[in-house]
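Below is one structure. I have some questions about it.
With one protein chain held back, the other chains of the complex are shown just where they sit.
== chain A ==
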Amino acid sequence: MSIFKARVQEFENTLAKDEIDLKALRQLCSNGVPDVNSLRPLCWKLLLGYLGPKKESWSSTLAKKRSLYRHFIEDLVLPPGLKENGDKDILCDHPLNEGPDSAWNTFFNDNEFLLQIDKDVRRLCPDISFFQQPTEYPCDIVVNSKGERRLHQRVVPSVLKSANVERKGLGVTKINLINKRSEETYKAMDEGQEAHWEVVQRILFLYAKLNPGQGYVQGMNEIVGPIYYVMASDPDPEYREHAEADCFYCFTALMAEIRDFFIKTLDDSEGGIKNMMKRLSEMLKERDLEVYERLKAQELYPQYYSFRWISLILSQEFPLPDVVRIWDSVLADEKRFDFLLYICCAMILIQRDQILQNDFACNVKLLQNYPPLDINIVLTKAASLR
């Protein structure tokens, strides 16, 4: 049996048990989940605690959560002017009603963060076409609502059509319609269809609605992206059909651990981003004083590169397949974000010769546009640092 087949077999054996041994599963996943069957989407669901270790609980958990998610869509992704309990109070409520109970008021407030989500999901993973493709399983109540429940419809600026009227000679009138641009790639789909980015938009919108203290912060799109990609590429059509709901809960579970990175007022707290950057800096100082001193002398502060590295769990630094591989290891780790810091530290150490030679500008470039390399080298190095 090949080594690969043997690894797949090990996963399958571990996942076949009535009660999954999470410790054993973590161990296996930390070396990467093989890209076959439904292994990765299933392992991530387990690692993130969306599914419990007892297999018999899975079907009821999934049914319950998916039905709840459906209710979220029904209740919160609403056409304009419709109350969250479904009432339409036409007599008292109207678009200019600024009262706190006004459904219109909620609608306009929601549109503020929706606009930001819209901008960001339309630039998610532009180097692959996945998010621009239609999903096989569009959400029926949304795509058959004549556009009313389509979130991005709410934030499309209305534009008055204009035309140039030209009169030539004896009253011959020529109307030149101004051409509409057509090159938009993240375009909305026709009635009955929707693209993956539209689904991601809905997930982020619901997350922001249900977590009003946090709302939507740029970068969350980069966190939900890899999870959705993994869930929506599940070879098992039954799972794939519910990728949206499953992704929502996995994303929510992951956000529960990293939400401090996204809250400005927590920047200085223990779990906040500044402290994480400081820890990375101290780790580097301990492991390689020369590199540390070099960066310090160049006034190349950790926030120039590691702010993004840490807050997005490296999702913008590598191509998607590599990101997914990194996340296998990070999610499998019991001290996830400690391991993330080891990975970041390894990334710097691997470039040490360059860093020691380069000037400030080249070093910022190097760290902000990390050169492509075999991701296993980084992960092996990271593991050796512990």
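In this section, contacts are C-beta pairs under 8 Å (C-beta built on N, C-alpha and C of every residue); 3 or more make two chains touch, one makes a residue touch a chain; residues count from 1.
In this text, contacts and distances are computed from a predicted model.
The UniProt record for the undisplayed chain lists the protein name "Ras-related protein Rab-10", from the options "DNA replication complex GINS protein SLD5", "BOS complex subunit TMEM147", "Molybdopterin synthase catalytic subunit" or "Ras-related protein Rab-10". Contact with the omitted chain, checked across A:Ser30, A:Gln201 or A:Ser311, is made by A:Ser311. Considering the full assembly, A:Ala361 is the residue among A:Ala63, A:Ile141 or A:Ala361 that touches the omitted chain.
Touching the omitted chain from chain A are residues 116, 119-120, 123-127, 157, 159, 162, 178, 180-181, 183-185, 217-219, 221-222, 262-264, 267, 303-304, 307-308, 311-312, 316, 354, 357-359, 361-362, 364-365, 368.
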